[in-house]
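A single protein chain has been removed from this complex, and every other one stays in its place.
Moving on, here comes subunit A:
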Amino acid sequence: MKQLLYSKKLAPYLFILPFLVTLAVFWVVPLGRSFVMSTQEVLYGQATFIGLGNYERLWGDRIFWQALFNSLRYMVLTLVLLVPIPLALAALVNSNIGSARIKGFFKASMFVPALTSVVVAGIVFRLIFAESDSAMMNQVVEFFGFGPVRWLRSDLTGLVALLAIALWRWAGVNMMYFLAGMQAIPTEYYEAASIDGANKFRQFIHITIPNIKPTVVYVVTISIYGGLSMFLESFMLYAGNNSPNNQGLTVVGYLYRKGIEENDLGFASAVGVVLLVVVMTLNISYLVASGTFKKEAA
């Protein structure tokens, strides 16, 4: 034992063993099982090998492509909203404008939605976007002179509701990430820049942005994954997995419908495998493009 603990070669592996075991048990094994199941037709106590049959059905499945389109669209739009807006908010909080107490309160209140359960939030948003003309959003549009909107009945307005939840829930979290990145930037850089005559905006572009790049890369990566794997928000907003014309159906929602609601676990596994491939392809290409895998220049 003593030899093992002091061995330079083996000890590191011993120390990361708990992580490796967890990774194997809860990630690698289920992943492998999913690959196997995606080539099977699974019924109670019997699994028949059917080769690529599930993938063939998936390829020609209009609803799957619709779900994938919905997820991709949601992911891209959350990126468009959830990177610039929190970045601007973080810059605002990090600046000298306003009193520290008000900013502290602002930070705290921006973060509260992330602590709220999606289930509760989804129900509240469903009521806010309800069809009746006394619902909150319809009161708002009425104020601007428009008639009541059947928010959750048509595609684009339903998407607006989903994005509203995402923005409300994640803007604060992303703002915290950016703020942490900004506070790690040495103030000397800004001093030097202001001596050279750079205004606040140029300082933001040429000092802040390059210095928080690792944070931006991190936020974009988890947002790609988060957007594509979104399920619960839509499930709660539409009070179930069946939205009109599948307008709120996401890839994970389709996996859930096929595997759990219709007991077609083989097909659902194929959906999961395809989702994994899509997420990994997008994320790895993004990480390569952003230079994360390159060795740091010395």
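Quick notes
Assume a contact is a pair of C-beta atoms (placed from the backbone, for glycine too) under 8 Å apart; a residue touches a chain by one contact, two chains touch by 3 or more; residues count from 1.
Just so we're on the same page, contacts and distances are computed from a predicted model.
For the omitted chain of this complex, the UniProt record lists the protein as "ABC transporter substrate-binding protein", which is one of "ABC transporter substrate-binding protein", "Cytochrome bc1 complex Rieske iron-sulfur subunit", "N-methylglutamate synthase subunit B" or "3-oxoadipate CoA-transferase". Contact with the undisplayed chain is limited, among A:Ser117, A:Gln139, A:Gln183 or A:Asn245, to A:Asn245.
Touch with the chain that is not drawn comes from one residue among A:Leu5, A:Ile205 or A:Met280, which is A:Leu5.
Interface note for the absent chain: among A:Ile16, A:Leu31, A:Ile63 or A:Ile209, the touching residue is A:Ile63. Considering the complete assembly, subunit A touches the hidden chain via residues 1-2, 5, 18, 21, 25, 43-46, 53, 57, 60-63, 131-132, 153, 240-246, 257, 260-263, 265.
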